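All protein chains of the complex are present and in place, except for one that has been dropped.
When the chains are written out, they are named A, B and C in that same order, and each has its own residue count from 1.
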């Protein structure tokens, strides 16, 4: 993988094991935790224009989303850059440039 | 940052610009897109035990979560490993080992 | 509609107008608020077995979900029992008893 990502994964495993939290970290609850952090991220934009959110708070909640996403990938033993690159290739097929250019229409309605 | 992460960000910007999608990518909608992908991830665990989810489908939805998380960080110009490491340090303060060990209690109730 | 539902809608409009909050209550932010409350509801089940959640806290967050759901319906001027009954009829078509009995499989995979 990458040195930076490996370093984060090593620290996340250590953080978890020092607290004896592996017992709670099944895939279903990790995914649920991720979606709860995603909602906390969205809360900073609620009733606001996009630029009115407090960047420091956005950054913290985005970090929590990323930390759970990395832990879920690590739970399954996946290579993070690889799974992202594979999905980007798939998304490029679902959203071909000639159809998707300039429109936010979902792929199944393109 | 890291070579792997930089490579993904370069490809994400290219993907977006080829489709002329920067016009839609304000921070509020990027965060909303992330949370919608998080829900699609959770859907694979719905009505199931954690081990019953289809790993291929989980991987795809997790990838979409990560892709939007990277794009949101990139929108603000943030260094992804750095924001993750900073939040881990903050989480270590919120969940000190001696209080958090072996319990899933939330920090404000520890 | 129903007396109980009408009574709640009248009180919700009064609550909103006393606080001059109609300016924030566009449909997009009402839907976003609803999903944030849904995540707070789910947080009471995180890392837990279904029966371990605190019912008082579950009830409060479920109430907030319902309050936003009613406000969103009211924003569009919809009759709440009617839209629920219509969707139940549609769901009955998507999940015919002979195919759906005893399985949690999603309709598009039945």
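In this section, a contact is a pair of C-beta atoms (placed from the backbone, for glycine too) under 8 Å apart; a residue touches a chain by one contact, two chains touch by 3 or more.
Just so it is clear, the structure is predicted and the values come from calculations on it, not from any experiment.
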Had the left-out chain been drawn, it would touch subunit B at residues 24, 29, 32-33, 35-36, 38-40, 42-43, 45-47
By the contact criterion defined above, which parts of subunit C meet the unshown chain? Give residue numbers in ascending order. 1-5, 7-8, 11-12, 15, 18-21, 23-24, 26-29, 31-32, 34-35, 38-39, 41-42, 44-45, 48-51, 53, 55, 58-60, 62-67, 69-70, 72-73, 76, 78, 80-81, 83-88, 90-92, 95, 97, 100-102, 104
Footprint of the hidden chain on subunit A, which residues? 32, 35, 46-48, 104
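The rule is short, and it goes like this: only the chains that are shown with their structure count from here on.
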Any idea if subunit A and subunit C meet via the same residues, over half in common, or different ones? same
Could you check subunit A for residues that touch two or more other chains and list them? 24, 29, 32, 35, 38-39, 42, 45
